[in-house]
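One chain of protein is taken out of this complex; the other chains stay put.
Up next, chain A:
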Amino acid sequence: MNLSAFRPVLRPANASKYPIANALRPNAALQRTVTPATASPFSSTSRMMKRKKGKGPGTDPRITAIRYHLSHPLTPRPLHFSRLRALRHWTIHRAWLLFLRRRRWAEERDLERQYQAMRSACEHLRLMDANGNLVSEAEAGGQGADPGVIGSGGKEVGRLYRAAMLKRGVWGSVPVEYARAQVDFPGREGWNHAWTRD
């Protein structure tokens, strides 16, 4: 795939304005030996511009650059290692995967601990009467999916549990002030006290 026609002109053409500087280049001698047919054209206009002449404005050079870089065929070659380097790479990669797995596991254990704590706390609240005493399952309400069911112990049993299970104001209530991504260091002005919601 020859994309030289679309290649953007990123730097001045080969023919330099300063012949002395050109002659000082190490490959200047090589350039002279090139046959005239393949040498740079007479005019300094790039080929794209020349071809478009007379048919209206040429393509925007920015678009040419974008097209060139989008269709760039040069992708990095795949990794090919010798035996020991491949084994080293593989070992480090396995260790990295192990590390990631352990970190994920630890995060999940954290959440599990929190979940179990919430669960046991809710269970305590469900079985607690007004005086803080534990009641039996028959006296407590909240069996089944509906936490609002009241048992034989009356309304006072599990009152806090029913209040905790009310999801009033939970959905769609996160204030925008909550959403601050954590950073390494606090900002220069830690909090803008003058800010109001309007």
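Throughout what follows, a contact is a pair of C-beta atoms (placed from the backbone, for glycine too) under 8 Å apart; a residue touches a chain by one contact, two chains touch by 3 or more; residues count from 1.
Here is the rule we use: contacts and distances are computed from a predicted model.
Visitor: For the chain not present in this complex, what protein name does its UniProt entry give, out of "ER membrane protein complex subunit 1", "Large ribosomal subunit protein uL5m", "tRNA (adenine(58)-N(1))-methyltransferase non-catalytic subunit TRM6" or "ubiquitinyl hydrolase 1"?
Guide: Missing chain, UniProt protein name: "Large ribosomal subunit protein uL5m".
Visitor: Spell out the interface residues on chain A facing the chain that's missing from view.
Guide: 59-60, 62-63, 65-67, 69-70, 79-83, 85-86, 89-90, 93, 95, 97-98, 107-108, 110-112, 114-115, 118-119, 122-123, 126, 142-145, 147, 161, 164-165, 167, 170-172, 174, 176, 178-183
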